[in-house]
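Contents: one structure, followed by commentary.
All protein chains but one are shown in place.
So, subunit A:
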Amino acid sequence: MFDLQSIRPGRRALLLASVFGAIANGAKAQTASPRRGGTMVMLVHPEPSTLAAYAVSAGNIPPVTTQIYEGLLTYDWDLKPAPLLAKSWEISPDGKTITFRLQEGVTFHNGQPFTSADVQYSFMEIAKKVNPNGPVILAELTSIDTPDPLTAVFNLANPAPYLMVSLSANYIPIVCKSVFEGTQPMQNPSANRPIGTGPFKFAEWSRGQFIRLDRNDRYWKPGLPMLNRIIARFIPDASTRSAALEAGEAHYAAYSAVNAADIRRLQANPILDSTTRGYGMTAALTTLEFNTRRPNLAKKEVRQAIAYAIDRQFLVDNVLYGFAKPATGPLSSVFATQGFYTDQVRRFDVPDRIEIANRLMDEAGFPRGADGKRMSLYLEINSFGEQWLRQGEYIKQALAQIGIDLTLRSEDTATWLRRCYTDYDFDINEPFYSAGADPVVGVHRHYVSSAIRRGTTFVNNKDYRNPELDRIMDAATRENDHAKRAELYHQAQQILVEDSPGAWLCEVQYVTIFNRKLHDHTGPLGAYQALDRAWLER
């Protein structure tokens, strides 16, 4: 038996203290305090084909590379620029000069100090030349001056308001000049063994299995990172990925690493939790593109009728499993944060939409034939997965209501892209776009007439030409006054929705699933941001 009386007073006090201490610890576990150490496992799907984030813009690369490379800036929850490698900045009143003061005491993983020469090299030699976003984001950047090692002055030909929202590590990673100098960027040994300034160092890539990142002990932010190691695991099968989370083997899965159909089940699991935060810069839309070269689709009434015929809420509920919301136009409502978005456009979600659609088809001169059909069209099925066939099957049923006989055509990715973006041999296409951080980055190219470029994928393949819209988007590219710029985008949305060169279906809402033991993982850029503060409960 345990008898407190038999223990000497001094000991007794100590014992009691430790018992109470244990109780206090137990209570504290609810709100546990950050703990150093541990290995976090994240699921990335599909496995990246390369880690050359400075030259390839695939969405599955940044979850790994933003741990290693850093950008000049990061962004806060309002998507306003926040310091990272640049500690502060000034923009000249005419918008043509941006001066960045750089963080001191930063070193690359190879021991080289980080200086303004690396910034100059990363932008002028790497990003402008090999980064696919370079031609758009850096179009106005003419040169970078480096008056001292900790100052970089960007000289622009014209104001570029979108530049300041595109300087995070996932767009333009800062690389080490001495590693790249005199080599071909794509053939550089550091393409798949990246060397950056970030909180984690590249350690090992076992193809088909995992990438291992180790703690950067010399990271410039004091006391960070918290984790010892990050493992990015690649599991090709969707249900095995879900099972890995359920079993606690993996701690974190962002973007589409988890099948939408599994999300509800995972959310109900007591060891897991979920968040929809951190996707503010994604602005992903499911859309239809109409080939306006085709006589059937040349009239805007027909295109509007198609937009009216589709019940977007049905797609949200049954194709996207509820992880989406109906779209109103070419700009996602996530741009509301910046004031660019408006829903004051022609609305297709009205109660009598089917009657309106049928009336528009009559007005356009396409009466129903004896068999009730007005016209036959093809829909090119997006080849990037199952959900697009489901969407196509629904659209076929929806368009039958307004007398359009839709035939679905599903081909392999290469044939599909060639048909829609090179041969222009399509009626309706169903692509999926991410607008990026600014409309200039990922929206303009779908609608301006200068982006009718045969052979380039995901640009204006609709042959949509509207001089008024061209003028507005051109002005919005250069407009330095935020309010005026927002007004231009409101006009652009009204024009585009009225002309309907495409139909905008759903704003996809990504969900991050994480283990409850993992804390402080999701920042404003979600999975495209370093996990320097993330920590694991024991």
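Convention: a residue touches a chain if its C-beta (ideal position, glycine included) is under 8 Å from a C-beta of that chain, and two chains touch if they have at least 3 such contacts; residues count from 1.
In this section, contacts and distances are computed from a predicted model.
Engineer: I notice the complex is incomplete. Of the names "3-isopropylmalate dehydratase small subunit", "Glucose-6-phosphate dehydrogenase assembly protein OpcA", "Sarcosine oxidase gamma subunit" or "ABC transporter permease", which is the UniProt protein name for the chain that's not shown?
Structural biologist: "ABC transporter permease"
Engineer: Using the touch definition up top, pick the residue from A:E301, A:E411, A:D463 or A:E487 that touches the left-out chain.
Structural biologist: A:E411
Engineer: Where the complex has a chain not shown, which of A:N318, A:Q344, A:T422 or A:S450 is the residue touching it?
Structural biologist: Checking each option in A:N318, A:Q344, A:T422 or A:S450, the one touching the absent chain turns out to be A:N318.
Engineer: May I ask you to list the residues on subunit A that touch the chain which is not drawn?
Structural biologist: Residue positions of subunit A that touch the missing chain: 238, 259, 261-262, 264-265, 317-319, 381, 386, 389-390, 392-394, 396-397, 407-412, 415.
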